[in-house]
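Below is one structure. I have some questions about it.
Heads up, one of the protein chains got dropped from this complex, but the rest are sitting where they should.
Our next item is chain A:
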Amino acid sequence: MKEIVFENVCKKYGKNLIIDNLNFTIKSGERLILLGASGCGKSTTLRMIAGLEDITSGNLYMNGKRVNDISSGKRNISMVFQNYALYPHMTVADNIIYGLKVQNIAKAEISSRLKAAVEMLELGGLENRKPKDLSGGQRQRVALARAVVKRSELLLLDEPLSNLDAQLRVHARKELVKIHQTYKQTFIYVTHDQVEAMTIGDRVAILDKGRLQVIDTPSNVYNKPANIFTAKFIGSPGMNIFAAAYADHFLKIGKQSVKLPEFWSAYIGKRNCREFYLGIRPEHIFLQNEKRKNSFVGVVKYVEEYGSHCGIYFDLEGHEVVASGTNTALKPGTNIYFTLDSARMHVFDKESKKNIGYPEVCYDNVYQYQSV
């Protein structure tokens, strides 16, 4: 299995810095997701691993060996391209086994691997068709079959599901995980879709403007985001972030203030953090019908319907905040009262925009809901 280490890796196109000092390790056998908006450098990172892009500076290691100058063919990796890159003049079977033929693998071995891949990816009966006679989902499976017959230690996937419709995507996600469990390759998966990232990944690396923002488990990325970018990027709608202040056990947002529970007061107090950014996810805002002790008040702006629930957008001291709710009848301009789930609050440093951490009680599974 392959472990991959990025050491101070930079990539420039002319004067444009695309990848800025990348340092991280991809563990052998894991499913790592490279997640980010388009243009963030995630595909470039993948292509550097594949050897399809030169590395401007820094070192890339595979299993301890520096591979900067090793050609892609010698790196023993398979890749699924975004548009699948199937050879249009070859049949499905020829597409799948082309690489094996190039490597002069014995015919019997080739046909047994082809059979296994065709079975696994449910391509039986399509072997003699040309790519143009296949549906999008079938093409995607052929591309996967081509990648798995090689039995390489590393499988790179560049947005492989982005051309599929929503239903096929759900199915294909399960299939990908199944493939990983069968062959136990190291998976590196590029996507801009956070649902794919959360469902497929063992770990998620989030990139922004060529910089690694965070690399962590999907659960941590969502529940304990390391910085404001990650907090906003993950979740739909993303986390609400607004400027807040702490003074004397009280949390102040604009002119409103409520008393913080003791564990937060102590935590923030100890860090001498007076002004900061407060983060709270929409589902951790509790809406109320009337004003209670310790509740904030906002003014409803509009309501977005999602089917299972709705997003209620309101104004809180000049910040637009969204909360999950069920009451779609809320009229714009009406007052809305709410409290925050203090165990799910996030505090980010005003300067560095990094998460300052959590009081121990927030990590505690026995912790009970306690509103601010």
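As a convention for this text, a residue touches a chain if its C-beta (ideal position, glycine included) is under 8 Å from a C-beta of that chain, and two chains touch if they have at least 3 such contacts; residues count from 1.
The working rule: contacts and distances are computed from a predicted model.
Undergrad: Which one, "STAS domain-containing protein", "NADH-quinone oxidoreductase subunit L", "Glutathione transport system permease protein GsiD" or "Carbohydrate ABC transporter membrane protein 2 (CUT1 family)", is the UniProt name for the chain you do not see?
TA: This omitted chain is identified in its UniProt record as "Carbohydrate ABC transporter membrane protein 2 (CUT1 family)".
Undergrad: For the chain left out of this view, which of A:21, A:56, A:72 or A:91 touches it?
TA: Here the residue in touch with the unshown chain is A:72.
Undergrad: Kindly state which of the options A:86, A:144, A:221 or A:234 is in contact with the chain not pictured.
TA: Final answer for the missing-chain contact: A:86.
Undergrad: In the whole complex, what residues of chain A lie against the chain that is missing from view?
TA: 50-52, 71-74, 77-79, 81-89, 98-99, 102-103, 130-132, 136, 139, 146, 150, 163
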